[in-house]
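Only one protein chain is missing; all other protein chains are in place.
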Amino acid sequence: MLTFAQFGAGRIGAIHAANLAAAGNATLRYVVDVNTTAARALADQYGARVTNLGTALGDPEVDAVIIASSTDTHADLAIAAARAGKAIFCEKPIDLSLKRVDACIAAVKKARVPMFVGFNRRFDPSFAALHRRIGAGDIGAVEQVVVTSRDPGLPPLSYLKVSGGQFRDMTIHDFDMARWLLGEEPAEIFAYGSCLVDPAVAKVGDTDSVMIVMKTATGKLAHINNSRRAAYGYDQRIEVHGAKGRLLAGNQTPTTVELADANAVSADKPLHFFLERYAAAYRIELATFVDAVVNQRPLPVTVEDGRQAIVLAEAAAKSLRTGRSVKL
Amino acid sequence: MLTFAQFGAGRIGAIHAANLAAAGNATLRYVVDVNTTAARALADQYGARVTNLGTALGDPEVDAVIIASSTDTHADLAIAAARAGKAIFCEKPIDLSLKRVDACIAAVKKARVPMFVGFNRRFDPSFAALHRRIGAGDIGAVEQVVVTSRDPGLPPLSYLKVSGGQFRDMTIHDFDMARWLLGEEPAEIFAYGSCLVDPAVAKVGDTDSVMIVMKTATGKLAHINNSRRAAYGYDQRIEVHGAKGRLLAGNQTPTTVELADANAVSADKPLHFFLERYAAAYRIELATFVDAVVNQRPLPVTVEDGRQAIVLAEAAAKSLRTGRSVKL
Amino acid sequence: MLTFAQFGAGRIGAIHAANLAAAGNATLRYVVDVNTTAARALADQYGARVTNLGTALGDPEVDAVIIASSTDTHADLAIAAARAGKAIFCEKPIDLSLKRVDACIAAVKKARVPMFVGFNRRFDPSFAALHRRIGAGDIGAVEQVVVTSRDPGLPPLSYLKVSGGQFRDMTIHDFDMARWLLGEEPAEIFAYGSCLVDPAVAKVGDTDSVMIVMKTATGKLAHINNSRRAAYGYDQRIEVHGAKGRLLAGNQTPTTVELADANAVSADKPLHFFLERYAAAYRIELATFVDAVVNQRPLPVTVEDGRQAIVLAEAAAKSLRTGRSVKL
Partner (left out) sequence: MLTFAQFGAGRIGAIHAANLAAAGNATLRYVVDVNTTAARALADQYGARVTNLGTALGDPEVDAVIIASSTDTHADLAIAAARAGKAIFCEKPIDLSLKRVDACIAAVKKARVPMFVGFNRRFDPSFAALHRRIGAGDIGAVEQVVVTSRDPGLPPLSYLKVSGGQFRDMTIHDFDMARWLLGEEPAEIFAYGSCLVDPAVAKVGDTDSVMIVMKTATGKLAHINNSRRAAYGYDQRIEVHGAKGRLLAGNQTPTTVELADANAVSADKPLHFFLERYAAAYRIELATFVDAVVNQRPLPVTVEDGRQAIVLAEAAAKSLRTGRSVKL
């Protein structure tokens, strides 16, 4: 039984707390959030206590922490948790600044605690099957990866201003997917970006539509296309092309119902957004973390994975500014 | 908060107990099973107590019962629960004998307790969408229903011997689907049946492969095809044809992954069997029962639904014997 | 080079004439039709001459005839062609009366000429693949066949009056598909029928919606569902279930385009009707006939096949009247 303190009682925090309760081998002791109403509500629902950072990390019976607070607090909380000897489950990104990411990694390594970065898509049953089947040789050597990742709608500009930009906030998951499925680090990256959804996005210095290409040292290629708005819902698909064939993972739908009428044959739109699409992924992700910590097994997603995604985001931003391929 | 006693701690009982625990507005107080080991395990997992029928029904704080024991006990337990004034959630079928079904219904009506029969497929998100969209007029007036329902593999002969026959044991769900989607009672039924999977099935007086057609008073038509063995898994599909179009609900798969290689383009087989395919249906079904009882709303599946499915099963068996259409 | 006379210059005649022209090893010498305008137009298009029955059959250079005239003339024309020693390609049905079918078969056998009945669906690439793959053992022994066959819209009542009824006119193709894919003759048949599309159909003594079940001597089962109206086009699908798996052949669409928008994910309706859906089948069918005659190989569809479909249609009609399974 792993005892947890959780930082953050918002939307994603609620998911982790629910999954923790269902995991069977974990318990939530503390909830910490500056929004004490949210903290209280979550704590009450799962029989936990509301407390502050010091108490949570000072309690020797707390084995692990979930960091699901705002992005700018991730690194400090992870460093504090590392110093307190807690196992760390940290939402992505570790930080928007590579410098602070590195400081965090240093603290974690020094403390020799396990730290997991929340790349939940690796635990999506379909994307996980891509990875497993590549490993099983179903398509031979991987040659090209194509990631389609499109959100249902533009977040508020107030969010975009503090998001770190589309690459760090949105593409970061796709960078992780590309790296993971290529089985090799990108050695070069190039990006185009535009504001096609809303010109107001340009005013806060961001893009809403991007296309990226990457190349590894051995010449493997990857493409990512992103948009902040897909009128039909959350478009999350991946293709992997190899020497012997191709694997695709498509969207998921609420039902399998198909209507044929005088107009067309029509089926459900994809599940609306990440909470619906990645519900299973969040559950499996947390269970995997708990099992790894309990059984002292290596974590399947590491701080280096978290760091590398930020490196790619920074390089993509540089390519966007310079019109050149950026070497990594 | 609805307090439950549950009869039956087997495979289906375990599902109901888990869904009860997750429902949020229900609690399991007692587990009753002749297999005390199973009862103990289930009770321990959900903080319930193992007890006997008398104690469970005698406890005035018990509001409702779940009957998930062997089929031959359903009617007696339901009658006892009705007399004790408990709301009843009963697995299908109420009984294999129409006479006992009627006795049970009489007891329930006399006691004025709500009784729900576990036609879980009505709560499958895809089949439920069929029903909802028919009601919304998506395909105009319903004309024909085609139900494909095929199990992954033959159960043991020992099970078949006490199952009441393929119509009562397996087709019963499909009878309910057909009635529900036709929106009208079948007025006639005809059936062919064979032993194509295993000749041993004939020796216990049963079939393993059947095709049924039904007709309502206004001429609407329905077809059901069943097999006890589908090599590729659990094949559960429904088509509804109407004046303005057609609705289909297809199978569900573990992932959306598709492999294209030198041989073919291949995708996942359907989910293996009812526990996987109808996991959501079982959850929604129980939550619906709890909500209906708590809020004193009518139950969406009634004892009359349970009775009518048995009536159709008996008529199908008669048609099979006589080679004639049986009027209902 | 096979020289043809063709009887009938209507819609289906035009298709056969065009396919003959494209076949490469056949030529159309004569067109015979009571509608001389239609005959003239078709003859001009393909460099043929308009003539009468006597001249066409009297010409020793005519090797073969295509009978694509109205149904009531098929048998007489086939008998005359047989006596003249011509190879015969005859549209289905041979005749609506089994007695006249038998007279025709007798004449053909006596003349020892090859006679082919136009069950074009056997040459549809998808349905042909079902048959070939059953033969290759892809699904083991066949157990159940489900034929869905629904027309886009009701023909004029004037047509229905002379059509011989839905079983002889429409289901006849599905009877042939079922027999062909079962690999065994149906030994029993049962049918329900209704007028759901238009009550006027009942006034001419016909049905517009039918469901049929059949059983072979070894217990294999088949189901056919028909409607004279599918709002979304021509619905032509077949499922074959076997001991090791299932083969499906689905509808065909004009394009592969899929639209995802705020409402749904929608694709093309099926090809509208038989001229579009079975264009390839008609082409391959005629080429197969020509090749078989030229190379003196056995015909893949025989007069016995034509007869047996009529036998099933008559038995279905009898079952509809009597409410009983009809033995064959």
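Should a chain be cited, it is by its letter among A, B and C, assigned in written order, with residues numbered from 1 in that chain.
To be clear about the criterion, a residue touches a chain if its C-beta (ideal position, glycine included) is under 8 Å from a C-beta of that chain, and two chains touch if they have at least 3 such contacts.
All values reported here derive from a predicted model rather than from experimental measurement.
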Hidden-chain contact residue, picked from the options B:231, B:248, B:286 or B:310: B:231
Which residue of A:45, A:144 or A:163 touches the chain not shown here: A:144
Residue of A:151, A:206 or A:235 touching the missing chain in the full complex: A:235
From C:19, C:51, C:126 or C:209, residue that would touch the chain that is not displayed: C:126
Positions on chain B contacted by the hidden chain, ascending: 230-233, 235, 253, 259-270
Where the unshown chain meets chain C, residue by residue: 22, 125-126, 129-130, 133, 138-139, 244-252, 254-262
Contacts of chain A with the absent chain, listed as residue ranges: 140-141, 143-144, 146, 148, 150, 188, 190, 192, 194-197, 209-215, 219-223, 225, 227, 229-232, 235, 239, 241, 243-246, 323-325
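Note that in this section only the chains that are shown with their structure count from here on.
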Interchain centroid distance [CA atoms averaged], chain A/chain C, Å: 57
Chain centre separation in whole Å, for chain B relative to chain A (CA means): 40
For chain C, residues contacting two or more additional chains: 230-232, 235
